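I have a structure here, written as structure tokens, and I will follow up with some questions on it.
Of the protein chains in this complex, all but one are displayed in their positions.
Think of it as A, B, C and D in the order they're written, each chain with its own count starting at 1.
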Amino acid sequence: MKPLSLASINFAWLPILPLIIVAVAAMVVLLAGVGVEDEESEGLGWLTLASLGVAFIFALGLVGGTGVAFAGEIAVDGFSAFFQLLILVAAAFVVLMSLDYAGENRLSGAEYYSLILFSTLGMMLMATAGDLIVIFLGLETMSIAVYALAGMRRRDPRSNEAAIKYFLLGAFSTGFLLYGIALIYGATGTVKLAPIHAALSASMAGNPLLLLGLGMLLIGFGFKVAAVPFHTWTPDVYEGAPTPVTAFMATGVKIGAFAGFVRVFMVNLGPISTHWHAALWVLAAITMTAGNLIALVQTNIKRMLAYSAIAHAGYLLVGMTAAAAYAGSAIMYYLIGYAFTNLGAFAVVIAVERRGAAAGDSISDYRGLARRSPALAAAMAIFLLSLTGVPPLAGFVGKFYIFSAALRSGYVGLVVIAVLNSVTSAYYYFSVIVAIYMQEGGLGHPTLSTRPALAAAIGLAVLATILIGIYPEPYVSAASSAFNSALGAGFMHMTAMLH
Amino acid sequence: MPMGLFWFLAVVTVIASLGVILQRNPVHCLLSLVVTLLAIAVIFIGEDAVVVGFLQAIVYAGAIMVLFLFVIWLLNIGADTGPSGHLALKFFGGVAAAALIAELLIFLLPPHLKVKFAGHSATYGSIESLARTLFSQYIVAFEITSILLLIAIVGAVALARRGPGSQLAKSASGSAPAERVL
Amino acid sequence: MVPLPYMMALSAIVFVIGVAGFITRRNILIMFMSVELMLNAVNLAFIGLASRLGTMDGQVIVFFVMTVAAAEAAVGLAIIISVFRNRETVRADELNLLKW
Amino acid sequence: MTVEFGALGLILLFPLIGVLFNLFLGARLGRRWVNIVGPGVIFIAFALGIWAFAKILSMPAGSELHYKLWDWIEGGSFHVEFGLRIDALSAVMVLIVTGIGAFIHLYSDGYMAHDADYARFFTYMNLFALAMLILVLADNLLMMFVGWEGVGLCSYLLIAFWYSNPEFAYNGRKAFIANRVGDAGFILGMLTIIAVLGHGGVWSLDFGTIHRHLGLFTTTTATVACLLLFLGATGKSAQIPLYVWLPDAMVGPTPVSALIHAATMVTAGVYMVARLNFLYMLAPSAMMVVATIGAVTALFAGTIAIVQSDIKKVLAYSTISQLGYMFLGVGSGAFAAGIFHVMTHAFFKGLLFLCAGSVIHGLGGEQDMTRMGGLRKVMPITFWTMLIATIAISAIPPFSGFFSKDMILAGAYGSGHFGLWIIGVITAGITGFYMFRLLFLTFFGESRVDPERLHHAHESPPVMTIPLIVLAIAAAIGGWVGLPDGFLWGDLFSRFLAPTVGTFTPTVATPGVLLSVIALAISIVGIIIAWVLYIWMPGLPYLIAWRAKALYTLLLQKYYIDQFYNLIVTRPLFFVSNWILHRGVDRFAIDGTVNGTGIALETSGAIARRSETGNIQHYAFIYLLGVIGIVAYYLFLVMR
Partner (left out) sequence: MGSGILTATIFVPLLGAAFVMIQRDERAVWNSAFIFSLVPLALSFYLFAAFNPHSADYQFVEQYQWIPQFGISYHLGVDGISLLLVLLTTILITLSLLYSGGGDISERPREFCFFMLVLETGLLGTLLSIDVFLFYVFWEVMLIPMYFLIGIWGHGRKVYAAIKFVLFTMVGSLLMLAAIIYLVLQAQHHFGRLSFDLPLLYQVPLTQTQGEWLFAAFALAFAIKVPIFPLHTWLPDAHTEAPTAGSVILAGVMLKMGTYGFLRFAIPLFPAVALEAVPVFLALAIVGIIYGALVAMVQPDLKRLVAYSSVSHLGFVILGIFALDPAGVEGAIYQMLNHGISTGALFLLVGMLYMRRHTREISEFGGLWKSVPIYAGVFMVVMLSSVGLPGLNGFVGEFLILLGTYLHSWLAAVFAVTGVILGALYLLWTYERVMFGPITHAVNETIADLSGREIAVMVPLIALMLFMGLYPKPLIDRMAPSVEKMLVPIRVAELQRDQQHHSSALARLFDLDNQSSLSRGLLRGRAGEGVPEASSGVREVLNDRVLDERAGERLAIQKMAAK
């Protein structure tokens, strides 16, 4: 029996350096946090932010890479780099908006920031994984950390409830995802993505075991991205969790989940897209529709944003249904815009919430915000408009890209449904604008001036939302080259494995 | 593994797992779960997964289940009391579960079950082969699991730790009895 | 060797028993136990498939699943405790502050 | 021979100056200036008109003066200019408009002496003159339409001049709307002509161009165009079925009634038909319609005039009746006769209105003839001038009305419309009757005037009586330019117009003088009956009215036409608009659907929301349903 050698498993530090940095940073924060009072955790936040920045710089180095590492467990390609960068940015935003929040709400700083870093690690793993097990473990890393984060307001029964709901349903869903992995393992004899891809090419497509596995994976990912009918946790958890955590769930978790989802389905299971696009079609349609319809009648802004997030998952699923390279980059572009917009929106929610209380989340609390804090009002309006898909904001170009992809693949009916849904969504987004600008007498007390970090987060999000919309060219090319590199890497890996 | 043994273990597994979901007292349920896990551990061993089988028995049925038991006692949870008023859920849940099992079985029984069989070496399932695979093919995953456990610790500490955690402390629905327990 | 369909059927049955338990039992601890049942059912499938396929991957995965189960148990039970502290209940249907 | 003649622009310029002056400076500079500028600009225009007329006379027959102001509308290939032209026909009209207009403006100085809004009044009057001049000077149909609508606007503004009275305002609007109905026809008529010509590659509405390309018209297209244009004429010239506005228009100041609703504007329809005589000649059936409508209107309005007691109403119905004559004339092909009657009618009807105005002015606003009587001595000038006008309208030679009416009746007979001729003759009798009835009731007999008013009654000031005298002279001798052919200098008028409107050639041999004698006889009979009823046996009319109550009421109520229109047009229109369209379609059907969609969406949202019960197990159940669904889908794929 051969002794183990690092070379035989393409051991390479560089591709996982960002991951390592984040993991180490998490532990450092944990240690540094010993003895730090809950109210004074801001320094930990800055430390977290700095480490995310370092990771970001190293992740930039991954752009343009191709190939695999660690026996195919890690995919070194533009796709991973793209998502890692996006996730790091989202995490950084969340940290930025947590800086004051954590202290004000007396969350345990060390645990809080290290858990954020850990879950960031999980998300990055999902984006980087070259194998179903790493995806599964990444997903669990992310989820378990987020379960805990959701319950960080230990004395807030709503926070507890969010945590338990998320946890139980998450664990339940894990079962299905794992079952899917098991079945695919049974059908193909491997859990590594590239060989699965290779096996598919060898006329594996009709295998019932594979199909059932496919279905189960669909369910598992569907849960994480909050596709109807696997979405039920979303509104409750978004509402109950501490708002920065909600922002993280709405952006980071969703991006991570989509990273895995897209890589597995569009890249590696792409050749048998005929076996899943119909199911996704239906999922996309009911996700958009249900999300938007229920959002219409919401009165709590976080809950409304949760349903809106469901609806947006639906639009993303439209892109997935299209199942082609251009659709993949469309999804990726959409996620950029979606991330900034949602982060910004949740940042505003934090700003409007009353300190140390969950109150202030009702849409009626936003009445007259334009008078009390014009800048905040304008920012929120921009985010809501972007979510509606009004040009020239990021949300619009994203929608445009997704619809283009779907039409290009011939899904006219789905696009029409999506379009009508967009109209419906305008109603509830605009209702918030109505409250902000056209009604009086809300109770929200925005305190932006005393929270410079939050203000910075909002400002940056506004800038990004506008810039990405007006000048989408670099992001579009980044997304498309990233996705194509994943496609290419898949094949290269395949040849690598044959040796 | 002889078929007879398998049948025996299978029946035990199913009965015990039914026991998990049908008994009223959580401790009884937990005990049934332990039985299930042990039966499954034996099946593992019978399927040439000796190491995993033992791990199952020790770590799973042992450590994890003790954790459960500890929590049950900690929270002093008795048998399900109170109105058992969600019969509809039970009924429809049962029906849905039946439908699911029917669907799954169609997939998993011949003629649809197609798996490429391959023989395996004598060392299959040994601790060495397990380790070799683990540290060559799944080194990253292995490392992640370590982080995962760390997260679990951090998370558990963060959640179960006493302290403010939020300024809403007072508004919680009078947590006096729970405080007493802990 | 036990025929694969037997193994798969057993795994499916246990899995669905877990699912059924999750939906029908109100005690969140027992619901969590049902999840453990589901995970074990999947493990069963992994082990069964692994030995037929002749690869160790399945067994390694079971090892990982156990770790994950342990981690989940730790966090999950912590969550349950913190819920119980605030709400003095472990009944799923009483945890409905958040709805609609 | 066409000559570019810049002074045509000046004819328009002076009224325009008047408009602007009165509008912006009038109220500021005061009554003195307005009284000078208002009539002054029209007198200048009159002088220019005479210059142009003289120029036409000095040129060979058939010449015209032309002046292009600027290019106006171009659309696609269609092109039309803002161009002016004067030929024999428009020269006559310009003289009528500016001449009579000038004197009526002068008269207005006196009539409006006590009204505070004199500046506005003269603004409107000058604007009217401007529009009317555009109408008659236009060298194309579209520009004519500018004047056509412009005079309608002024009519509207002047009828509603005393706007504080809601009824006056209503009457103004009624006039405008009735005119608009006609104008819709006019527009369609123009469009038909453009379409017909355009089909042949000619894109114009120029009168000369239409004339040159008559060959492009078929009888049908010409008939359609003519009838549509004639619809416009029925509106403007108050013919059946659109005459209803004119009697109501009498609520305006009396000079307005004289100028607009008697002398000039209402004859625009006749002018238009005469102007397009060549086109109408292509459409005999359209001509027939014109003549018939004219004749019937003449009789119809005459009968109503018999029983009216408001002095201006009688004159109004008389005007309608006389306009009917004119259409009878042009409809019979006797275009010159029609225009001739336009001219004489302008003299005597303008005069009649001015006299009536003088009476009203003298009596401090009294219009009811039953409260007049015996005014002969109080206002002698008014009496004598009015007498002349009444004789003229009653077609007694040698006053002007005789010659023109005679010419029209000859035309009607000569073109073979024997029935129409009879109607015309009967109407002549009726005319004599009601006009003398008016004269007798007003100036003869016992005074029935309110003593208070009588005390203040006075003859009008010279600024008003001078125009009366001038017009009386015109009404008396104005007809002499169109004597029957072969008598003295003969028919100068028709000969002058012949190059423009052609000569009337009878298709039926006429018995000559006999026709005139019959008409004259009937007229005299009418006058005698009036004398009998109102001078000799003043109680008799009441007896007749009592005996023939039904007929009397029918006439008094003007055949219930207003009520009829109200019932079948106005009320249903409002009902449909309000209840069916606004409330039914707009609010209920469309908005209901829109809001209903919204409500449906919200409701389904509210229902779907119930699935989020907050119970984890329900969530898991929903999840499970999704699982079953997806697995079923794959089962389906496998089993397929």
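The criterion applied here is as follows: a residue touches a chain if its C-beta (ideal position, glycine included) is under 8 Å from a C-beta of that chain, and two chains touch if they have at least 3 such contacts.
Since the model is a prediction, treat every value here as computed from it, not as a measurement.
Enquirer: So which of the visible chains would the left-out chain be touching?
Expert: A, D
Enquirer: Among the options D:F53, D:Y67, D:F128 or D:F145, which residue touches the chain absent from this view?
Expert: Here the residue in touch with the unshown chain is D:F145.
Enquirer: With the full complex in mind, choose from D:I56, D:M93 or D:V181 the residue touching the hidden chain.
Expert: With D:I56, D:M93 or D:V181 as choices, the missing chain is touched by D:V181.
Enquirer: Can you list where chain A touches the absent chain?
Expert: Looking at chain A, the ones touching the missing chain are residues 370, 374, 385, 389-392, 396-397, 400-401, 403-404, 407-408, 412, 415-416, 419-420, 422-423, 426-427, 430-431, 433-434, 437-439, 472-473, 476-477, 480.
Enquirer: Kindly note down the residues of chain D that lie in touch with the hidden chain.
Expert: Considering the whole complex, chain D reaches the absent chain at 70-78, 82, 142, 145-146, 148-150, 153, 156, 160, 163-166, 168-170, 172-173, 176-177, 180-181, 183-184, 187-188, 191-192, 194-195, 198, 573-574, 576-578, 581-582, 585-586, 589-591, 594, 598.
Rule of thumb we're sticking to: only the chains that are shown with their structure count from here on.
Enquirer: Centre-to-centre on C-alpha atoms, which chain is most distant from chain A?
Expert: D
Enquirer: So using the touch definition from the top, which pair is joined by more C-beta contacts, A-B or B-C?
Expert: When the contacts at A-B and B-C are counted, B-C has more.
Enquirer: Using mean CA coordinates as chain centres, what's the chain B-chain C distance in Å?
Expert: 4
Enquirer: With chain centres defined as C-alpha means, what is the inter-centre distance between chain C and chain D in Å?
Expert: Here chain C and chain D have centroids separated by 96 Å.
Enquirer: What's the distance between the Cα centroids of chain A and chain D, rounded to whole Å?
Expert: Using C-alpha averages as centres, the distance is 78 Å.
Enquirer: Can you list every residue of chain C that touches 2 or more other chains, as numbers and ranges?
Expert: 15, 18-19, 22-24, 26, 28, 31-32, 49-50, 53, 55, 57, 60, 64, 68, 71-72, 75, 78-80, 82, 85-87, 92-93, 95-100
Enquirer: Counting only residues that touch at least two other chains, what does the list for chain B look like?
Expert: Residues 86, 89, 93, 96-97, 100, 104, 107-108, 112-113, 115-116, 118, 132, 137-138, 141, 145, 148, 151-152, 155-159, 172-173 of chain B each touch two or more of the other chains.
Enquirer: What kind of graph do the touching chains make: line, ring, star, complete, other?
Expert: Topology of the interface graph: complete, with all chain pairs in contact.
Enquirer: Touching residues of chain D toward chain C in the complex: what are they?
Expert: Per the stated touch rule, the residues are 609-610, 612-617, 620-621, 624.
Enquirer: Note which residues of chain A are touching chain B in the complex, please.
Expert: Within the complex, chain A touches chain B at residues 1, 4, 8-9, 11, 16, 23, 27, 30, 38, 70-71, 73-74, 104-108, 111-112, 114-115, 118, 121, 125, 131, 133-134, 137-138, 140-141, 144-145, 147-148, 151-157, 159, 163, 186-187, 189, 207-209, 212, 356-358.
Enquirer: Looking at the complex, which residues from chain D come into contact with chain B?
Expert: 617-618, 621, 624-625, 627-628, 631-632, 634-635, 638
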